[in-house]
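A single protein chain has been omitted from the complex, and every remaining protein chain is retained in its original position.
Let's turn to chain A:
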Amino acid sequence: MEYFVNEKGYYGDFGGAYIPEMLYPNVEELRQNYMSIINDEGFQEEFKKLLKDYVGRPSPLYLAKRLSSKYHANIFLKREDLNHTGAHKINNTIGQILLAERLGKKRIIAETGAGQHGVATATVCALRGLECVIYMGEIDIERQAPNVARMKMLGATVVPATSGSKTLKDATNEAMRDWVNNPVDTHYIIGSVVGPHPYPDMVALFQSIISEETKKQLIEQTGRDQPDYVLACVGGGSNAMGMFYHFINDAAVKLIAVEAAGKGVSSGYTAATTALGKEGVLHGSRSILMQTEDGQVVEPFSVSAGLDYPGIGPQHAHLFKTTRAQYVSITDEEALNAGLLCTQLEGIIPAIESAHAIAQLEKMEFKAGENVVVCLSGRGDKDMETYMKYFGL
């Protein structure tokens, strides 16, 4: 079974580039150039150097002892929360800004949900001196005020998306409209493994550093590079794809993707895409999305802004359909409680997104000695207000 993109831009039935003609030249320019740019030695050298000296990679793979004894397995946390800007998102923005420079682009746009990708984008724009415009849903702007302030301090213009549910999906629409209107000098840094080909592949490549490091670290710590389970949360799915990437072709490694159930899969307030979605086209690729009979995109819901998205990336849709990865979901409440648990057992306050992956441990049965890697995709500083409200802190 082929799990990676083919020459036509598809993962099995999913992927492609469903974009209006106005975007064709931009996307085509990327498609023709991204592999040769990324494979260029000079690019790799600069990329790896920035990841090391600026982002602080490799991020630790930490054997969480007290979580391990609670769940009777070796629970390893891949500490993407320790990256500069506090999440995995920066791996991708560093890669894309270097790529944008090589394409001669002068202006960067991006969408953001929780604000992590917006901050990561504004950060690399400050680093390289490029103009930066971030689209963010009006509701997310309210619930992620500290990240909005960070982006502004970094010199970005933050534009509220006021249509639809006023969250990530609508911010993505606005960013795409901006790109339609500014086709020549602008690069759109998509923050997840979504969008028209080659974005899902490109973002997965930049995030694949997560599993590349994990394999090496597992050898050092366990003597083999094969964990029994790998878990990660999925909104669009970029940290999960980075965490899965180098394990996908190793059938012995069980991959578990955790979606946000919101108030419950059947509650009408959910972002559990694979549980409720059907095949269709959203934001430029054929994938699985939550939609009505008539093909209108359904407004998602999750306490976590980063998972509040009605679709998943096309490669995830393919891993789901082929059952290579298992897709499960965790409610707001379960995630928040897992966030508290991780904090009190390990002294790590996780982002609520990442807490979804941790919450899944509770639902699994492990055999003694099994090695389990959980991607701790981001830190919880941005979520303190939500935690405070929920736990009455």
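One rule holds in what follows: contacts are C-beta pairs under 8 Å (C-beta built on N, C-alpha and C of every residue); 3 or more make two chains touch, one makes a residue touch a chain; residues count from 1.
Just so we're on the same page, contacts and distances are computed from a predicted model.
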Quick one: find the hidden chain's UniProt protein name among "Tryptophan synthase alpha chain", "Cytochrome d ubiquinol oxidase subunit I", "Sulfonate transport system permease protein" or "ABC transporter ATP-binding protein". "Tryptophan synthase alpha chain"
Looking at the full complex, which residue from A:V5, A:I19, A:V158 or A:V230 touches the chain that isn't shown here? A:I19
Option from A:A73, A:M176 or A:I189 whose C-beta touches the chain left out: A:M176
Among A:S69, A:S163, A:Q226 or A:Q344, which residue is in contact with the omitted chain in the full complex? A:S163
Residue numbers in chain A that touch the chain omitted from display: 8, 16-22, 24-25, 163-164, 169, 173, 176-177, 180-184, 278-284, 289, 291-297
